[in-house]
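All protein chains but one are shown in place.
Letters are used for the chains, namely A, B and C, taken in the order the chains are written, and counting of residues starts over at 1 for each.
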Amino acid sequence: MDMSQFFTTNDYFSIIPAVMLALFGCAILLFDFLIFPDPRQRKYLLIFVVLAEGFTGFSLFRQTSWLAAQNVPDLSGFGGSITVDGFSIFFNWLFLIAALIVAVVSYKYLENAGEHHGEYYALVLFAQSGMYFLAAGTDLITLYIGLELMALCFYILVGFLRSDKRSNEAALKYLILGAFSSGFLVYGFSILYGLCGSTKLADIAGAIAQRPAWDPMVFLALTTTSVGLLFKISAAPFHMWAPDAYEGAPTTITAYLSVASKAASIAFLLRIFLGPFASARETWEPLLTLIAVLTLTIGNLAALNQTNIKRLLAYSSVSHAGFMLLGLIAGNETGIKGIAVYIMVYTFMNLGALLVVVALRRANIIGEELDDMAGLVHKSPGYAFLMLIFLLSLAGIPPTAGFLGKFYIFESLIETRHYVLAAVASLYAAVAIYYYFKIVRSMFIREAPENEPALATTFPLRIALGVSLAATLVIGLYPQPFLEIAKSSLLVR
Amino acid sequence: MHPITTAHYLALSLALLLIGTVGVLTRRNVVIILMSIELILNAVNINLIAFSHMWQHATGQVFAIFVITDAVAEAAVGLGILIALFRNKETVQADEIDLLKW
Amino acid sequence: MDQHLLSIILLTPLAGLAVLLFLPGKNKDLIRIWANLVGFGGFLISLPLVSRFQAGKPGYQFEESVDWIPALGAHYHIGMDGISLLLIMLTTLMGSIAILCSWNAIQERVKEYYAMFLLLQVGMIGVFLSLDFFLFYVFWELVLVPMYFIIGVWGGPRKLYAAIKFFLYTLAGSVLMLLGILTLYFQHHQQFGFYTFEIAELMKLNLPLGLQQWVFWAFFIGFAIKVPMFPFHTWLPDAHVEAPTAGSVILAAVLLKMGTYGFLRFSLPLLPKASMDQKIVQILAILSIIGIIYGALVSLMQADWKKLIAYSSVSHLGFCTLGIFSMNPNGIAGSVLQQINHGISTGMLFLVIGIIYERRHTRAISEYGGLAHVMPKFAIIFAIAMLSSAGLPLLNGFVGEFTILQGAFEANPIWAAFAVTGVILGAAYLLWLYQRTMLGQVTNGKNLTLHDMSAREVALFVPLIAWSIWIGVYPKPYFDVLRQPVSEIVQRVRPGYYSGPVQNASIPTVPSNGGAR
Partner (left out) sequence: MLIDTVLFYIFAVMVLIGAILTITRRSAVHSAISLIVSLLGVAGLYLLQQAEFLFAVQIVLYIGGIMVLFLFVIMLVNLDQAAKERQFSGGWMVALIAIGAAGAGIGALLWRGFGSLHIPAPVLEGTPAGLGNTEQVADSLFSTYLLPFEIASILLLVAVVGSVIMAKKRI
């Protein structure tokens, strides 16, 4: 039998980054106990992560140049199960950046928390390979399995501090709610499959376009699928897991979860809503509008009286999800580009903010409460300044990058005449200042407690923070190249 | 008596989905919540098999295999986490897991 | 040199800030000297503007334009006309004075303090120079952060509350303003097929009245909070009272002018139809008059020296907005001049309070009395500041208020009648304040040992007093500088104004053909 019909060059090209990730993940698992039995040697495992990301990045780069050389917009492999296009490559760069940064700063954190390293890095890579399929998948089964691969890795990573009750609890809650919602998601998928007898997104889009508005089957598929998708991006009222998972997880994983997992879920959401459900817009637009307003309201109001920084950032990330949904509601080119820009800047600023929280954890201080930040400017002025920039960016104050994301979202709402939504969103942008500046106030205005050690800084952490800061400022001050990258990711053509 | 159609299967799966949802939302015992999630996944599978039969191809069955695979994986990890938690805390009641606000 | 002069002025504080960050934090005097050098240098560099500026030349001068974000149509486009010239001079002068007056007052976290001031200076200068709406918005928001810290870190007992209130109010206003900007931006794309934030381009838009009104209200909220106009003024007393002296000075002298400047630069020229809409003009004029009288009445009742001046700002800024919405050359030119005057005189008043506060650490009026006996130099300077603020002829305040009243009378005599009561009340609360604190016998023993002003302190006032007398005695150069930009605004809003044979006395009777071509 001729194997080439099963595994063509296109197939190879379409999955090579994910293969790299999975291979290195397995390699780490093997080397962890075969080659490096001595715990002190285990820091060399980081080299594998860096190598894995290097090869993945190289593969992504090859994909880009291949597409450019062939002058085609996309490349699909495995009989249409997966499609590599500007969209998937854009999102995969985000995952790569997040995973790499998270992995390199985790070493010291795990050391402090007294946890094992090997499986941790492997799971980070496996999760990233799941995200790869979320961003590139164009088949219900591929998307579903990719989603589950990512989610399963995160359930374990959230609970990675096994001796910490908060971590256990967070993992369990996240797993229960996650499995519950993906049950709904796959229920919706089963109906989508039933509607047209195919699992390819393109076929489904065609079948749905032929059905009348408010068709009960489409409606059922839409609502159940939406429950799953909205859960993953932590939109209200399906956001309950986010504050718990963010708080209980190791802070490095909180960063990974809030950035990469959210980006992957947004990519997934866009694939579904701009693919199969594109023609059912009049059904889902009012639904999503309601969800978006609710998300903004709950995210912003609940953040107001949080005292735990991770929890506060969790609610803030809920409200960011609301902003991104607004881009989808507007739905024009500006809106979709806005989501891409938003998630790009969000990646850097939220990573940065959480990395500062990572640095707060030292010898025997957990460092997640607002009080732990008190007077930070006296002890570690550099970190306080970094945090200030990231918070300003999260709040969307120019000239930081965060403003650009909000700018596009507002612009798309104005263009599509959603004036009321724009006004509501802009007022919540002002509300957000209040809680972000609670952290600023704690850092800059309150006095530091006596005899507290300075922050734990490691070389990788400083590099990672530097990258996040540079990106946040450069995207804010000279966004032109980044806007072009985001534009290359457009799904609507 | 009407012949059994795909719609009958759909109604049955909808009912099962509903029961599973109620179980997840109301029970305190985490093990039973996990079982309720299995019910939901079985509702999905009923749909898939019915549609697979209707379209006369095996795609739905393949999908169902993946759903079962996922159910296995989730159950294994979920029960693992449960054991870790039980070791630290000695409870399996969902609303006693309250260090973080539920 | 000329073609980059504005950039140099804009970047001087930023460069100074960059150097400041590398100075050793322990050496407070070095930091102070450097910050003062930068502040004074910024003023000196801006002086050539005065000689090189050509009054009466239409359009903008010293323009610079570079593509910034082509994907958005945002440009680094700066330039100035007569209005911005005056405000820039005010900014650089008041900036250097505010930095100088902090020498003794600020002893903690000195480096951060001066860093914030220099950053604030960049933002304020940028606001007055931007000819691109995106750039303008960036500078507009940039001002918030340093001001938050200046109030929040070095402020009084309720500094946290005042700082966040200031931030939230202004931000809420400015995001709504952003929506207005984006609406214009999008409409321009609709009509001309490309995205741009250039103000000159946006002025070509032809928008229906209804849309203009919406955008106008969006701008209004942003600018009115900043001014602050009557119902939006509540953040101002808190911010003023809690801010350190230099913060109050810069807040009153420059920051508030960003709002009135916004009306003149954006609301009126970009939205001419809405600006001439009867209802809108009447509402705004009435709010201004309420502001004038309310601010004055509340000032009368204050027991806190600084709060009194803060409320007087509400009253004075009411004159400025009333002048703008009179929509005639007198009103607008008077308004700009009054903005400068308010900057000078209220700046001086806050400096006066700062000086006495440094000595007694209280601002309660009842604690003082008969200070003139103890501090004669102080009494003279306070008297000049107070009289300039109250609008005594031969000092600056009179010229501004008089011109505004002329303009208001031309628009609607009733407005002028109400506004005049504000002038009277203004004289009342200021004179009464002076009487209670300076005249009579020294009632409080603690005041007997106060030492009079030092040379450095007097030096703060010399340029301000000189400037205020200059405007009061010979205001012609100012009106010359303002004539061209003001006539451009009036021409834009009321195209028939200059060609009409007989000018009607009040706006309501002018046929509303604004904007129609």
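We adopt the following convention: a contact is a pair of C-beta atoms (placed from the backbone, for glycine too) under 8 Å apart; a residue touches a chain by one contact, two chains touch by 3 or more.
Since we're looking at a predicted model, the values are computed, not measured.
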Worksheet item: For the chain that does not appear here, which of the shown chains does it touch in the whole complex?
Response: A, B
Worksheet item: From the list A:F24, A:F78 or A:F407, which touches the chain that is not on show?
Response: A:F78
Practice prompt. For the chain that got dropped from the picture, name the residues of chain B it touches.
Written response: 1-12, 14-23, 25-29, 31-32, 34-36, 38-39, 42, 45-46, 49-50, 52-59, 61-62, 64-66, 68-77, 79-84, 86-87, 91-95
Response to the item:
Residue list for chain A contacting the dropped chain reads 6, 11, 15, 22, 25-26, 29, 77-79, 81-82, 116, 119, 122-123, 126, 129-130, 133, 139, 141-142, 144-146, 148-149, 152-153, 155-156, 159-160, 162, 171, 194-197, 207, 211, 215-217, 220
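Keep in mind that, in the parts below, only the chains that are shown with their structure count from here on.
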Worksheet item: Mapping chain-to-chain touches, which pattern fits: line, ring, star, complete or other?
Response: line
Worksheet, complete the sentence: Distance in whole angstrom between the CA centres of chain B and chain C is 65
Fill in: Rounded Å distance, chain A centre to chain B centre (Cα mean)
26
Practice prompt. Can you check how far apart chain A and chain C are, centre to centre, with Cα atoms defining each centre and the answer in Å?
Written response: 44
Discussion item. By the touch rule stated above, which residues of chain A touch at least two different other chains?
Written reply: none
Response to the item:
Per the touch rule, the chain A residues reaching chain B in their complex are 140-141, 144-145, 148, 152, 155-156, 159, 162-163, 165-166, 168-173, 175-176, 179-180, 182-184, 186-187, 189-191, 193-194, 197-199, 240, 243-244, 247-248
Worksheet, complete the sentence: The chain A residues in contact with chain C across the complex are 377, 392, 397-399, 403, 407, 410-411, 414-415, 419, 422-423, 426-427, 429-430, 433-434, 437, 441, 444-445, 478-480, 483-484, 487
Discussion item. Per the contact definition, I'd like the list of chain C residues that touch chain A in the complex.
Written reply: 68-72, 112, 137-138, 141-142, 144-145, 148-149, 152-153, 159-160, 164, 167-168, 171-172, 175-176, 178-179, 182-183, 185-186, 214
